[in-house]
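If you scroll down you'll find the structure; I have some questions about it.
For this view, one protein chain was removed and the others were kept in their places.
By written order: A, B and C. Residues from 1 in each chain.
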């Protein structure tokens, strides 16, 4: 039997707290899980700085990736049982697509680095590009496993992630407004944070998904389960992903890496204890092996080094990050934005360098992106289609007033970050007038 | 108001997936959580290598410590509501003990280092001694917070952990055969592994706990809930904590650190990339600050360095650990133990140095330690006492046939570890006879 | 000690699947639970005909009433801990209100009869009036218990249910747009139906509730939990309470009771087996004792009698109800409504008397009733107020786009009910043209 179709002698399972069991039948999948690149995901937290706010959220991208694989597997099982293709072009499910779908699901996050978004901003990397690179570069173990299926199989898997794969059903399983990726992370993040916002009825959604020519639609009798999912997603963004304290830690991290980079560029590596594994990134000269060596623990290790650094800013920010001392924040509006320069001046007057101790941080999300006839651009995100008994389709927000209410509008806030000391000063005597003036502009957690 | 009794203006809560919320009313507790030493626990996994078997078990000692605190708080609430002491010596609960109990609960694991048990074996450290040291050393932030309560408060808290505190109720809350520590870790480990074995009725157990002169007893109508807890604990040890694959990873880790230590001692630090933060331990000359800098990520970072080490054993073991390639194992008995030297020879014949590629690993546990009149030693563990309506006490195993069945007998197994290649060789030609002979001795996952 | 303040020697608990435990400290509450009138609620299903659709929904009004009591108790505990009144008129919580709140919570549904809404329509009873009557009539055991507290205590408890009690906090705990009643039934109905729609974060909502002068408000940091509750409520109405099949069974029940009443009035009691306990209601001459003798089982028993009744309609409808043969339905709109007379004619042509075999059934709900300045009537329902840090209030829908989307608009549908035989005829020959014409008007579960 060839490698593609090689099934394990007996299905293997991994115990999972969210899906109960992850079921693996293909040797390819088991081999991918065993690669260096995939195992590395154990050392990268799924939610970055969110665990500083929700202490239970310590799960890794490894467990999430297994979960996305499992949901994709369940979708395929449902499709082949209920909607098997009878002839090419009938818009039903061709189970020969299963393996490429499963591999893409498993590997969709393989390019993530530590504290992804922050790291990318500072060092100009891109996790999606890295995902494609790790899948398609002959040097990786992942690529070596995929190549055994077929010489062009790595490219196929990568094209699913790049959304250029010809079968839209496979693409939408992994990447759409309601896909295996999002469903797993909402459920898993809710499980680990202990919040209830992310709990929607995944069993029912899986039951009402169905393939059609342009991708995946949802039967009309499951509309409310889909609606509930959109609301859950909205709530998780508002309550968990955009939490001001997690963002306050992200600001500290960003400034800390900026300072390290600045010191390295400005004064050379002798000035900071040599962060061996970061040097290629400071010097913007890195390869796949360099990238694969990074993880959350590596960055934290250098921060531990820097607790004793002579540069007082690097040292202080390292301590703030490791010991969880977030910058504090207040919301502002276009009206109150004009006061910000003043606020920054006050922070500086209190002895903090504004470049490293203040920040503006925006968090906005579009909970659901419905088709807007007035703005008929080629949107990346296909809308969610509800299929009636007679096969006719309606876009979700035309049926659901709740979804209509949140569709197409971005929600979130803009916040000004500053040292907690400005509001809770330890040393009252010298800077009292500065603090007092600062506090005058703060009310109900907002700038006034 | 003095610091001891200082309550937060409003109770603060932390969202917790196991207990729903952790409630904090005292400023002292909030300050302890904010210390460097306590925040460090976020970077040390609760279950060490178990997450290599149960991928969801990625939670840290930080979350567990909060959980132990919360259960202790709930016990105190129950005691003060239902069993408040009226006069000294009545054996009921004096709520002045609450703060020392809460602090001891929160800090009971503060001395744990990365991969505790393995690390301790190699470097001769001891997490309980470190816990006491961190609490009582003036240099730590934890000590500074505790000192504000009272000059001798750190010593008091430490004595609870050392079980020398005069009030046995406080000691038994934190440390007995059914204490807040064990209850939290069983529930939490079950939650994160996704197994059901650790799920007992904690609400009912808390309800039937009651103080008496010699410590804490359990009302007779809750006997079955206590029984169920003992069985859960037994099952978790058998199914999760003693899992052969996790132990296979622990063996790899042990040998990896041994090899690094050997190379450092034998050939000097130039031979391995300088593991700056480990050097004090290699040189057996470390202080509190050195110890506090260690965490799981620091160790993993050095293992990442060593992926490229010229020493082939250090390099290979580093890769096996980071990429999850556990040593495989078979059980053996006193009868089959005699074959082990032969097996080791075969491993060596296949090209693996036995010192680093074989191991014997025992896992034994005593699920419940009941009093044995024939062996009347001064046991550290008080037995579990069931209190009848008229106040008379019976030791648990005299009432429960199930507990009687597992009490006082150690359960577990002894296993021989070796490279997976011995059973699944990649290179058949050269060593085929060696492999064949090895396999002849393996049957039903045991040595025969 | 007087009866009012009489606490049980030890708190008593009832194991509850939704709230884990129901805690009872007052003798009054325990005595009320033990009354004939309260125990009767065990024999009346909470959801009437919904268990014909969601088979798990077999729970009674007894369990729900205990749940409402328990949530009210938790609200009181929170209020007295965090918002104790210091002086009259400060808008904070006076714990002397606790007992009246607890009793009103426990008894708020005591007047419900079997299949409440259907029964009331046929026999002109009213469950709220019965609740007041049972609480205030000297002949009931409930009244006898309450009177022991104080001569006017029954009236006080009744006035809470009638919303005339002077303290709006107490009234709103039991009866508002987010009260203990609604929170318990959403959670409990979700638990027993097995749907996930009703799962909101009740712990968080309880935490952010707070008393103020005009009743109960919600802290701003809990706004999203309240929002989520509104969405849950909306979903439960759409998915569970308004389910077309349950309504199809309700239609059968309504027509069955109508037929029985008609036969009794028209032909006298000899014509139907004497439904002893229903006779007072047929004759519109009933007292409290007559009402208290009714329950679901009593009605079902008479339906069992009527399985053998000579009247073919009474017999057939009894069988349809007992053996779960709901009328089928299609939705219609103002546009298609004109076809209904034709449809009824076709049903009649197929041999079914339209009065008993067709029906129009509307289900509409207002998920949230926000204040409408253009329609400033004296609304019974206070709106949900969100309180900022500085004490200012905002009505929920002004802050939440989701709530705004569903506020003040009724949602639901209008359906035409008819015998299943019209679409799935057993006897094709005679009526084939009738069936064919009927089917022509049905498409996508709607009239066309």
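Criterion: a contact is a pair of C-beta atoms (placed from the backbone, for glycine too) under 8 Å apart; a residue touches a chain by one contact, two chains touch by 3 or more.
Everything numeric here is computed off the predicted structure, so don't read it as measured data.
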Checking the contacts here: which visible chains does the omitted one touch?
A, B, C
Using the definition of touch stated at the top, determine which of C:84, C:297, C:310 or C:433 touches the missing chain.
C:297
Given C:23, C:112, C:192 or C:344, the residue that touches the chain left out of view is C:192
Sole touch to the unshown chain from A:6, A:36 or A:207: residue A:207
Options B:153, B:234 or B:418, residue touching the unrepresented chain:
B:234
For chain A, which positions touch the chain that isn't shown here?
10-11, 13, 20-21, 82, 203, 207
Going by the touch rule given at the top, which residues of chain B touch the chain that is not shown?
195-197, 199-201, 220, 224, 227-228, 231, 234-235, 238-239, 388-390, 401-402, 404-406, 409, 411, 443-445
Determine and list the chain C residues touching the chain excluded from the picture.
14-18, 20, 34-36, 39-40, 42-43, 51, 54-56, 58-60, 62-63, 66, 191-195, 273, 276-277, 293, 295-298, 300-301, 304-305, 307, 319, 322-325
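The definition used in the following text is that only the chains that are shown with their structure count from here on.
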Measuring centre to centre with CA averages, how many angstrom lie between chain A and chain C?
43
Express in whole angstrom the distance between the two chain centres, defined as the mean CA positions of chain B and chain C.
51
Would you mind listing the residues of chain A that make contact with two or more other chains?
195
